[in-house]
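Single-structure report; data block below.
Yeah, one chain of the complex is gone here, protein chain that is, but the others are all in their spots.
Presenting chain A:
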Amino acid sequence: MSGRVLVGVKRVIDYAVKIRVKPDNSGVVTDGVKHSMNPFCEIAVEEAVKLKEKKLIKEVVAVSCGPQQAQETIRTALAMGADRGIHVQVTGKDYETLGPLQVSKILAALAKKEDAQLIILGKQAIDDDCNQTGQMTAALLDWPQGTFASEVSMEGDKLKVVREIDGGLEMIKINTPAVVSADLRLNTPRYATLPNIMKAKKKKIANVNPADLGVDLTSRVEILRVDEPPQRQAGVKVETVDDLVGKLKDTGRI
């Protein structure tokens, strides 16, 4: 197979940042907060670049949807080895309600437009934890899917995928074109070092509008409220066994 791979990358709040909920509970504080590429998306990019290095595919195209800052995420993918980028411009209210359904419509449209043979995504984003985009994209394109992939290999023009499932590992063989979603143990993503970032500046990022792809961004989901998880109650120390029994009876445990 000597085709083109589309890799979706998402700009999320950095995994190490302590998340704070906005005072009006409408969402999470994002202004001035460090953002970076979703860790599972990094694994997806690494897998695509590895496939290209093995000469199994010809071109890696990194795609991201969002405002101007999404370009930084695409630049990181280019520094990791992607050949070119596509920035789908989504801003303001549309960006706030952008979810897996809209992104998968965009990816499906791009896959057709770019004649992609393979789409690799991270299995889920660490900000919304949806775990839906890969599956929805495959359904929209009527392509087979290999989700939670911990190993991907090519056998002729079929794709062999080892999936991490609750019971252990499952090996499947699917036709291409296909959608693969990357799990944690698929590979070790390379770091985008400064020299690579500099080299990647020469690579092109195309700007695209969702309207040009014929995609409707209206969301069917409305976020009503965002709350912090309940605070852990402090433990209570007791002096004697009788005290313990007394406390347990009080709280209805025995």
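Operating definition for what follows: a contact is a pair of C-beta atoms (placed from the backbone, for glycine too) under 8 Å apart; a residue touches a chain by one contact, two chains touch by 3 or more; residues count from 1.
The rule is short, and it goes like this: contacts and distances are computed from a predicted model.
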Quiz item: Looking at UniProt, which of "Oligosaccharyl transferase subunit OST3/OST6 family", "Dynein regulatory complex protein 1", "LYR motif-containing protein 5A" or "Acetolactate synthase" names the chain that isn't shown?
Solution: "LYR motif-containing protein 5A"
Quiz item: Given the contact definition stated above, which residue among A:19, A:33, A:139 or A:184 touches the chain not shown here?
Solution: A:184
Quiz item: Looking at the whole complex, which of A:68, A:175, A:193 or A:207 touches the chain that is not displayed?
Solution: A:193
Quiz prompt | Hidden partner interface residues of chain A, rising order | solution = 15-16, 39-40, 126, 184, 188-189, 191, 193-195, 197
